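A single protein chain has been omitted; all remaining protein chains appear in their positions.
Order of writing sets the labels: A, B, C, D, E, F and G. Residues in every chain begin at 1.
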Amino acid sequence: MKITCIKVYKIRLPLKEGSYKWSHNNEIKEFDNTIVRIETDSEYFGYGEVCTLGSAYLPAYARGVRTGIKEIGKSLIGLDPTNIQEINDVMDKSLKGHPYVKSPIDMACWDLLGNVYKIPLWKLLGGKFGGMIDLYRAISQEEPSVMSEKVKQYKQEGYKKFQLKVGGNPTEDIQRIIQVRTILDSSDILVADANTGWLMHDALKVVRKLNTWTYIMNNHV
Amino acid sequence: MKITCIKVYKIRLPLKEGSYKWSHNNEIKEFDNTIVRIETDSEYFGYGEVCTLGSAYLPAYARGVRTGIKEIGKSLIGLDPTNIQEINDVMDKSLKGHPYVKSPIDMACWDLLGNVYKIPLWKLLGGKFGGMIDLYRAISQEEPSVMSEKVKQYKQEGYKKFQLKVGGNPTEDIQRIIQVRTILDSSDILVADANTGWLMHDALKVVRKLNTWTYIMNNHV
Amino acid sequence: MKITCIKVYKIRLPLKEGSYKWSHNNEIKEFDNTIVRIETDSEYFGYGEVCTLGSAYLPAYARGVRTGIKEIGKSLIGLDPTNIQEINDVMDKSLKGHPYVKSPIDMACWDLLGNVYKIPLWKLLGGKFGGMIDLYRAISQEEPSVMSEKVKQYKQEGYKKFQLKVGGNPTEDIQRIIQVRTILDSSDILVADANTGWLMHDALKVVRKLNTWTYIMNNHV
Amino acid sequence: MKITCIKVYKIRLPLKEGSYKWSHNNEIKEFDNTIVRIETDSEYFGYGEVCTLGSAYLPAYARGVRTGIKEIGKSLIGLDPTNIQEINDVMDKSLKGHPYVKSPIDMACWDLLGNVYKIPLWKLLGGKFGGMIDLYRAISQEEPSVMSEKVKQYKQEGYKKFQLKVGGNPTEDIQRIIQVRTILDSSDILVADANTGWLMHDALKVVRKLNTWTYIMNNHV
Amino acid sequence: MKITCIKVYKIRLPLKEGSYKWSHNNEIKEFDNTIVRIETDSEYFGYGEVCTLGSAYLPAYARGVRTGIKEIGKSLIGLDPTNIQEINDVMDKSLKGHPYVKSPIDMACWDLLGNVYKIPLWKLLGGKFGGMIDLYRAISQEEPSVMSEKVKQYKQEGYKKFQLKVGGNPTEDIQRIIQVRTILDSSDILVADANTGWLMHDALKVVRKLNTWTYIMNNHV
Amino acid sequence: MKITCIKVYKIRLPLKEGSYKWSHNNEIKEFDNTIVRIETDSEYFGYGEVCTLGSAYLPAYARGVRTGIKEIGKSLIGLDPTNIQEINDVMDKSLKGHPYVKSPIDMACWDLLGNVYKIPLWKLLGGKFGGMIDLYRAISQEEPSVMSEKVKQYKQEGYKKFQLKVGGNPTEDIQRIIQVRTILDSSDILVADANTGWLMHDALKVVRKLNTWTYIMNNHV
Amino acid sequence: MKITCIKVYKIRLPLKEGSYKWSHNNEIKEFDNTIVRIETDSEYFGYGEVCTLGSAYLPAYARGVRTGIKEIGKSLIGLDPTNIQEINDVMDKSLKGHPYVKSPIDMACWDLLGNVYKIPLWKLLGGKFGGMIDLYRAISQEEPSVMSEKVKQYKQEGYKKFQLKVGGNPTEDIQRIIQVRTILDSSDILVADANTGWLMHDALKVVRKLNTWTYIMNNHV
Partner (left out) sequence: MKITCIKVYKIRLPLKEGSYKWSHNNEIKEFDNTIVRIETDSEYFGYGEVCTLGSAYLPAYARGVRTGIKEIGKSLIGLDPTNIQEINDVMDKSLKGHPYVKSPIDMACWDLLGNVYKIPLWKLLGGKFGGMIDLYRAISQEEPSVMSEKVKQYKQEGYKKFQLKVGGNPTEDIQRIIQVRTILDSSDILVADANTGWLMHDALKVVRKLNTWTYIMNNHV
């Protein structure tokens, strides 16, 4: 089996809640998603996908995905997509670094492998564990009361784990955490993610304040 | 699909050359090999194998393989052999350590997986690289002249890489290496494996002597 | 003096309390105990023993003890059992690793040595210190109230040191510790053993909660 | 002063010698060069340039330069190009990583700064040291005799420093080095660059052989 | 352009508040300031300045500045002051160490460079960031009440950051910190600088006392 | 059984060869040996011994042995000498440090233990290995020719291992080693012990000279 | 000047308070003190002294001092006692280790040097600092109330620093510290010295209990 064609699609995914905000005033309103379809000289094909969180979250961006595939694509035509190690070797030889470019192609080859042999991929990749893990809900960085309101809502939908986007003004972040924690059950799990938005002393300020607050909570409840 | 039965066979493999010797006066005359066959409630089955080099080469021995499988076997009956991560988790929970016991069962499950989905296992295990590697021939520890004679023979059969079993008396070992090296081409590769048979100062003695010898060779030939 | 025979006995030791439970849902209802008797060409003999806690607590299991002794036994026949270093050297040469197999034989040789020379073994092994150490009572993992009830009982039998089997659900474990600690005298010693049942964050959760609890206790009593 | 426009040009630079080869069978026949021109609302402008050695030498490639500039360009329009720290901050905020994209823009801003203030850039960048450094000539990886021939020629043009592209077959590489070294004066400087083409044992093989060779040279000349 | 003359001026700067005191009973009543003027064979010149805090604060003193410039001055006459790297190389060659001597000359050269090319120096030195940083007010070491009174006053002038000179008697220092902290708003920033006046155990004493005090404050306010 | 009496004897052991010399001009003509006899309220007794090499070789000296035993002796009267751990604990409590004082008493207790139980001590102390080790002959530091002469003689008595006392003048030491090595068989083992008599650069000088010498030997013989 | 004679005196110093006790049930009732007098062929002489705290506090004891001086004394006769480096070199050459033996002789030589040249020794040994240091009073380990009573008394004599001998039963030690601390002024300094009498967990128990106690003290006084 040989690769005959690699098709690349851009899919715009607007955020259902309008926008998603995190530290350093980052904000996105839609995801610029890339879908890769690998076609072969047989009836089989495979799909891969890569979706960056804008261009400043990680060293990866949607335009770069598509340009990178243009750079390495020709060298893959004619290769056997089920010989995944060779595919990766050729990609590394055609373009140094830029793993986010190669990721959707690798993914599409695995998908194709599963299709060809009718084998569920989880059997090859370490087993099926999804049932053991509860999903968490990430909460875009807003005013404390707004975030608390959203968490209340998600809690009614059944969520029990939440990740607050903090990493803004530390004094406000303390309020974000306290207001949200107050409306949760003690078995709910709350994580606060500053996404590099705090310096060392900001983090210490938040942690110390919350320790005192927790201590008072524990002693009087 | 469920495991219904695990069969264990003992196969005696006498050494074609009569015996194989290495450091610390170790010697074996035949391999005590164990073959495992996993059967299921379907038409599919898989084979695994483990073959220790006697009982003193590594912390593993043939009798222990068979007793260990007896210990863990029952806990595997009824499980899906293609869910390999679960198989390994259950083995670890049934018996701590003793990886040599679990290895042939793991192998038989992979074999079975390949059989069920008609997929060559090399596609799942990193690719097919065998063609790039030349086999080497291990040379049982004997008198220097015997070893040199054997290498001459193997060289005619086409071998270009040799591993001498040294780790005996260092002075004799030096002779083993010199006599064999002398009959090889400069592109042949010679490795000497002492298998923990030398102490630090034995190793230094061998290395220094060979350095001088090499130096003289290089300057006068 | 020469070893003429090694006899191996299996002794089933059911737990007086019915069962013993610990982390990761481990449970045993009886110990599978192995007794070794070494006989010689004289009137003397010695006993050794090894008793694993099932097969998943340590890399050692009862069936493996007996198979291992079968593997190494022949090489010991004819040796002097009072030359204990030689016995151990031969065992290591016959079987790499598997110390739990060799332990009861080593023990039987020491016993035999004591018998032959009429010397109490403690004189050879560092002295007699048993009188200085209080025994502790391990408490099988149960509901907090059950464990607390058992401790009360053992305390009446005179115990002053207890080891709780925790390593289950951390929130329950906190209750196990608090309920038991509450009924103890301040001079009693309480240890909680999670047997690898907690991850790092579980352990932190337990420790922090207990620190707060202890602090309140200290300030109000 | 404000940036009003960023123009990007592709310039194809074919190699005068036809091709340039190095380890891992890499070869290029022309450089894909990118020139950036920054224009402002004043009479001033600046030029920058980035020229990758194909796409597999470093994690940088020409197509990626141009796509990256498209990604970050808009955010730079309207900024003061002589406030270089701000330009770099905005580039980092628009695109994480990918320094090769930002390099030609930074360079163009420095050029512009020099133009505006009529100041030679070397005064700002640590001084003028070029006169103290002799240029070296890189020698594309070819047959030993070809490389030696080329060096002879370059030597006549006045070069006194050479960098051989080795990192191929170690045995051949030894010949490359010996043949070139032989035709040089003792005051000429020869460097051999394997560009990651050797594994540890390849490198040792080359170094040891050359040490012996040097030693013989020294003793007999 | 060539340096034709280096003029050195001594300027006495009496402290507006009469004196400035810090740890180890250090006190100064006026700064002994040195101004350097570099003149050239053109219309351009540049100014540099160095002002030590007495002679015991750092390994630098005003008399030493002036003597050092006498030592290195002649070697600079005739050099191009805008080739700053060369100026520094010559200074280092004329006098090893003593960076405080060379600093005002380096500074004057940069000033001259800015004058010649009409370029604001901040463009060359990393950008203009002053607007982002609030100034702090250092508070000379006095009785706690005196320091607190001064801070009250400076606060009315608009300061929001204060650095207390502590490093005296630790018990008094605790009072200095508590009395000043008490009159500040929670958003004001207070730093205490002991200037090496405390040993390890003094510092621990202060820190522990303040932790307890903070804790009580937090719980009852 | 109880200790009733500890007797201490001084035995003068003149050196058969008149004297023994080593680095730093050390020399002894006789050993000042100490024998300890422990007597009990039974028929059993035990002997121990300690023999220092003068008073400057190790932090131990014969007079100190006898004074130390006087210090700790009384605390041992009445104790059970076969409870060796207790004997050692009491010795450590009576006198801190000075292990050379306690060593002959410990030895006498082991001897006594063997006597009481009729057990050969090697059975308790790791086995009998003496047959596997060849004795070496230490050669007092003399003129090179004298040392070489002595080695010749000892060689005739059957010795195959020699330890030269070097650590004098490095140039002479080189001669000591060369002259002795020259008369040995290649299977004889020669060790040179400088006993801290060389500084780093002395040692390097000796080692380098001998390396060259060895090299020449190897190439021409 | 030459040493002609070294005289050694034993002086018994009974403790004024009857006895002095510390950890591990150590107790002494009198010091066994050694005075050394060095005489010369001139009118000058010098005194030295060494006084061990029994024989189990440090690796040094009074009998050993006197025996050691007997060992090294002869080698010192005839040497110049004011050439102190030579005296120490000869002592080290005569007896390895045992610094407590050499200390009083070194001290006597310094005393003699001061006498000969009429120079106060503090001028040679770093200056006179005694006036800056307050003496502390060590408190023998007794019942908490006894120790507290003694401290009260010493406080009236003017002491402001105390060192409690703890290192006994940790629970009692906590009482020792609390009872003594309670009767002191806040400016008094209290040190508790366990003299290796606590294991790690004992020390933690004491420290944690005292932290809580201090905390309560601080909050309610």
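The definition used in the following text is that a residue touches a chain if its C-beta (ideal position, glycine included) is under 8 Å from a C-beta of that chain, and two chains touch if they have at least 3 such contacts.
Worth saying up front: this structure is predicted, and the values here are computed from it rather than measured.
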Out of E:31, E:47, E:61 or E:136, only one touches the absent chain, namely E:61
For a quick check of understanding: of G:30, G:86 or G:106, which residue touches the chain that isn't displayed? G:86
Please give every residue of subunit E in contact with the chain that is not shown. 24, 55-61, 63-64, 67-68, 70-71, 92-98
Even though one chain is not shown, subunit G touches it at residues 82-86, 113, 117-119, 123-124, 126-128
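Keep in mind that, in the parts below, only the chains that are shown with their structure count from here on.
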Centre-of-Cα separation between subunit F and subunit B, whole angstrom: 48
I'd like the Å distance between the centres of subunit B and subunit G, where a centre is the mean of that chain's Cα atoms. 67
What are the residues of subunit F that contact at least two other chains? none
